[in-house]
Structures are given as structure tokens and as C-alpha cells.
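Note that one protein chain of the assembly has been removed; the remaining protein chains are unaltered in position.
Coming up: chain A.
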Amino acid sequence: MTGEAITTTGLGRVFGDRHAVRDLDLRVPTGQVMGLLGPNGAGKTTTIRMLTTLLAPTSGSARVAGLDVRRYPARARRHIGYVPQEKGVRHLLTGRESAEIEADLHHIPRRERDRRVTEVLDLLGLLPDADRLVSEYSGGLQRRLDLACGLLHRPDVLILDEPTLGLDVPSRRQVWDHVRQLRDGGGTVLLATNYLDEADALCDRVTILDRGREVVTGTPAELKRKVGADVVVVRTRQPDRLGRALAGLPWVRQVKVVDADVSVFVADAPSALPAVMAEARRHDVAVLRATYERPTLDDVFVHFTGHVAAGAQ
């Protein structure tokens, strides 16, 4: 399948008089990891419930794998792997049993089932723990099992709702690695998160939602560029000499000198840093320290919504 894995047009959902989601135009191209970013209550989960056919939209339409979710909910569900936000379920089933049951619920033919279950458990590194009860799993193991189950039927789109909520740092990194693996394997992922660093680490494109509306969409790099330039900061004993040398160079946007610090505004700080150092050497400027700063998605979020993300760390 090529083109768009998810397309929504003017999608909206009202609860009573509260607009949980309004007028959302979402496009997730096949093979990309798309992030839905926003604080709690921004409308991420409501959007996901509509895409997974759990909730009927009150306005607009949504297509998953080319199927209108309102007209063909049952068929659309076959193309979706959904990993919901689970609140600490402690199933008295082993990991393998859970996966087998979910494989059956996805109607994977019995002769393929066991092979497929072993395949996804292996992919997520769960084989050593496959025959332990899920109730004994750590949070990280549990999330990896959820991910494994989401992949059983080789869905066209994997929808992850807060996949690392409440995990410790190593487990989080592990989940990230697995999502990256999926992306590298050509999978399409829609990922809802309120962690900005997670969106930055995983997503090809990000849509920021706030109070049910799309605020801005773009690649993390684009969004950060919109917010502000990268800055290389050099501390030296000859700040004015370095400032004069850099001002007017084609790749330098602006130079500011404050005390011993020279701030050089550039398009891309990591690649500009060596050039700044070379200029310093050419003009015989002794550099004491050189650092750079780039806007983070936190800055993007604050810039576009005017408030701080609830999940920002």
C-alpha cells in the first residue's frame, strides 16, 4: 500500500458541549512515524478512539488504510494494531497465552498462529519470559508484550497511545528502540505522547494538539526552526575581535557579544561549530569554551500554544 495510511478530514467529536476534537485534518503517510503531541486533555486519545472505531465522530470523516472508519469499521479494524494506554493490568495469563489469545481474536489461522506468536515475542526480546505470568512482568516487559501483540496480524498502521507512560528510563529506551526498528522496517506508526523528547526521538512528523485543535504540524526540525535559530556560544578573551570576524559571513545570521561570550546565530549549530572554530584560529582568537544551543520541542510547544506541556520534563 502506498500513499496515506491515515487521513482525517474535518474530524470532530463533541461530548455534551465540550469539543474534545475539532476540525482535525490529519495525514499520516505510509511508512512514517507520526506523533500526536499535546498535554492531557488535548484530544489525542479521543482522536485515537475515533481512528480505532471505538468512538463515532460527530463531524468529519476518517480513513484508515483507505477505509472509512464509519462505513467499514469492522474492515478498518483488521488493518490497525492498537496498543492502548493500559492502567497496570495484571493478567493471570502467561505472555505466550496472551499473545495466542490475541492472535485468535485477530483470526490468524490456527496453523500460522504459533509460528507468528513466537516470531513477535522474539522480535520484542520476550522469548525468555514468554511462559511467565504477565502479572509478574515489570512495566517495561508488559509494554513490550503489548507492542508484540499489536504486531501479530501485521497491521498496516500501528497506533500507540502513550507507549512509555510510567516506564523507567531503560525500559523507555527499549520501547523506543523497538519503535525505531518498526519504522526502519517500513511500518506506519501513529504515536500519541505527552513527552516532547519522545516525539523528538521517534517521529518523522509531529502534529501538536491543544484543546482539541491542531496547532501546528511539521518535522521536529522544521518546527524547531520556526521557533528560533540555533546558537553557537563561544567564550573568549577577545570577544570583539571574533565578533567582527564572524559578522557578515554568509552562513552567519547574527552575532551578539555580551561580556566574554560571543553568540553566533546560525541555521544548524552542530555543523557551524567547526567553522566558527576555524574562523577563531584564523584570527588568532583563543577560545576558552564553545557550546551550542538548539530549540527543543518544549520551546516549540510553548511557542505555539502559549503554555507549558503538562508532561514536559
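Just so we're on the same page, a contact is a pair of C-beta atoms (placed from the backbone, for glycine too) under 8 Å apart; a residue touches a chain by one contact, two chains touch by 3 or more; residues count from 1.
Definition applied: contacts and distances are computed from a predicted model.
J.: Can you match the unshown chain of the complex to its UniProt protein name from these: "Transport permease protein", "3-isopropylmalate dehydratase small subunit", "Ferredoxin-dependent glutamate synthase" or "Sodium-independent anion transporter"?
T.: Hidden chain identified via UniProt as "Transport permease protein".
J.: Given that one chain is not shown, which residue among A:I101, A:L249 or A:V302 touches it?
T.: Only one of A:I101, A:L249 or A:V302 touches the chain omitted from view, namely A:I101.
J.: Which listed residue, A:D25, A:E86 or A:D284, touches the chain dropped from view?
T.: A:E86
J.: Tell me which stretches of chain A touch the chain missing from the display.
T.: Per the touch rule, chain A residues meeting the hidden chain are 1, 15, 20, 46, 49, 52-56, 65-67, 72, 74-75, 77-80, 82-89, 91-93, 97, 100-102, 104-110, 112, 133, 153-156.
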